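Working notes for the structure below.
Here the complex is missing a single protein chain, while all its other protein chains stay put.
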Amino acid sequence: MADLITLLITGISEGAHIFLMASSLSVILGLMKVVNFAHGTLFLWGAYAFQMIFNGISGQVNNTLAWLISLLGAIVAGFILGIIFEKVFIARVYGNIGAQILITIGLQIVFTELVRVFWGARVIAVARPEFLQGVSNFSGVIIVHYRIFLIAVGILVAIAGHFILTGTRAGMIIRAGVQNSEMVGALGININRYFTLVFAVGAALAGLGGALFAPIGGTVSPEIGNSSQLLAFIVVIIGGMGNFMGSALGSLFLGVMMALIGWTIPDLALIAPVTLMALVLIFRPQGLFGLAVKH
Amino acid sequence: MGNITSRFPNLITIPKLLWLLAGIVILIIPPISTTATITMVSRIMIFAVYAMAYDILRGYIGIIHLGFALFIGGGTYFVAILFANVGISIPILLLAIVGTTIYSIIWALIVGKIAAKSGLLATAMITMAFAEIMRNMMERWRTVTNGLDGLTFRVPAPFDNRTFMYYACFVFLLLMAFALYKFTTSPTGRVWQAVRENEQRAVFLGYDTNRARTIALLVSGVVAGLAGVMFALLNRFANTDVLAMQMTYNAMLYSLVGGSGSLFGSIIGSAVVVLFQNFLLDLRGVHFIFERWLIFFGSLYILVVIFMPKGIMGFVETIRERWKHKKGGKIYES
Partner (left out) sequence: MSLLKVENLVSYIGLFTILHGINMEIQAGEAVGILGRNGAGKTTFLRTVMGLVKTRSGVIELDGQSLVGKPPHKISQMGIALCPEDYGVFDELSISENLALAKHKDDTATQDRITYVLDLFPDLKLAYKRPARTLSGGQRQMLSVGRSLVNETQLILIDEPSKGLAPIVIEKMALALKEISKKSTILLVEQNFNMALAVTDRYYIIDEGRTVHNGIMQELANDKELQHRHLGL
């Protein structure tokens, strides 16, 4: 029983960290109809920006402060990269799914390779911030502090995102745009500016996801972008395309499912979520929870 | 409204002289080149078939198949697994071919059912998932496939002779190009293009779009599977990379560079991209920046989409139109 709870915590924390990438991917897909194969690369750059700053200033300032600054750096890196990707490349190919796929693939290849150019191809060690290191034991249930933190971040982002989407005018515009972006323009709102904003914020979230992810495994390498991206796509599908809360539920579901499967039948660890995505697309295209936004 | 015709000059309209020239060039390469060159051109020809098959889906019927690697990968693995585990002979090769064909047919039918009821994006994602499942399965089935490390095997005579293999690839290319050409100019081929332009309208016009789509998938899948067989024979090696997303991305790039919607474009595209790739790899010796040749390769995707979205054939077509215009011919708006 205690083991099960530990497993659940692991699963939920995995879900929380996928959520950061998946939620932004979902809103971007829903609002801009953009298939972004470079989303994992934004995650990757966030992780490396974090690592570079954290490993760089760790000795000089207070550990927690260094960590916060590094997180900020990752967020900013993601945001800037997001603006560049959107304005220079993706804005040219709106409406053309084939072209988007190809251009974002190109961006993924180039920017992943650039990581190798700047930081090398080997893995680089990344430590957790001191105040989050450590493990507690509550009558058999092993609680990794860093994982609880990830869950907290996930919940925070979910609440903040939900509040922004439902309680602000910008959020209302985005929700309307996900359903019918043409009409939003016809009502007098410059929807393209929102496209850029949503993409940049989404990229920043992905960057944050990368920065938070690095200390889990303890290392970063150029490959981490793509594996996370596939999982994010799966969450977008099962959570319902375009739905923010759907991606929260989807991430939770996927995280727990993968933890359970990883424990029982490790061989199916990747096949299971991919199969689930295929099944949902075929039999329940509106998402596992029926939350996909209709157009 | 305009007639629905292929956007680009079809194979036959390329001047006959050019054909003859190309044919001669290809025929005389083996005696005068290194093994490396012979192998490279063989590879180009196989990829040309692979790209043409991909473009049947993308450029003709309009399906984006993000898991297209599973067809060529299937063909490669059928040969590899049988040769490595069962035996090396022509009959076994034939068995592999039969197996690949059945495998491709099954996958084609599955995707056909899905594409009939799902949108473009959903189909793209599902096919991506399928290829990932296949790749993952092959990777875990280490006892048979040796996973990422791959299988090395010998091939039966006369395929073990590089020059023979080269001409075999050439014949393969000619046969497949001819077969696909026949399909694209057949009534079914016209339905493919009608579906690509506007499926709803094609349905209203009375075309059986589901049947046309299934045929496209079958043709495309089987041809790509056969390309996989040739690929295995050429390389004498197979690992899970042949089922990876990069393999699908390659097909997309070849047909993009050459010009989607034109069989000849796929042939040109594969030649250009493989030559460019080799060129970049060779440059590594010259300057260290080319160590990171992937950057240039990735940039190719971006640059072609932005500046030459219609590919080389599209560019040629534009020149042709301007030439006609200059000569005073009329250009009709569609």
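Letters A and B mark the chains in the order given here, with residues in each chain numbered from 1 onward.
Quick note on the criterion: contacts are C-beta pairs under 8 Å (C-beta built on N, C-alpha and C of every residue); 3 or more make two chains touch, one makes a residue touch a chain.
Keep in mind it's a predicted model, so treat the numbers as computed, not measured.
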Quiz item: Where the complex has a chain not shown, which of A:179, A:196, A:226 or A:275 is the residue touching it?
Solution: A:179
Exercise. Kindly state which of the options A:2, A:159 or A:187 is in contact with the chain not pictured.
Key: A:187
Quiz item: When the complex is taken as a whole, what residues of subunit A touch the one chain not shown?
Solution: 169, 172-173, 175-176, 179-180, 182-191, 293-294
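Just so it is clear, only the chains that are shown with their structure count from here on.
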Quiz item: Taking each chain's centre as the mean of its CA atoms, how far is subunit A from subunit B in angstrom?
Solution: 33
Quiz item: Which of the residues in subunit A come into contact with subunit B in the complex?
Solution: 33, 35, 89, 92-93, 97-99, 101-103, 105-110, 113-114, 116-117, 230, 233-234, 237, 267, 270-271, 274-275, 277-278, 281-282, 285
Practice problem: Spell out the residues on subunit B that touch subunit A in their complex, using ranges where they run on. | Solution: 58, 64, 66, 114, 118, 120-122, 124-126, 128-130, 132-133, 136-137, 140, 249, 252-253, 256, 292, 294-295, 297-302, 304-306, 309
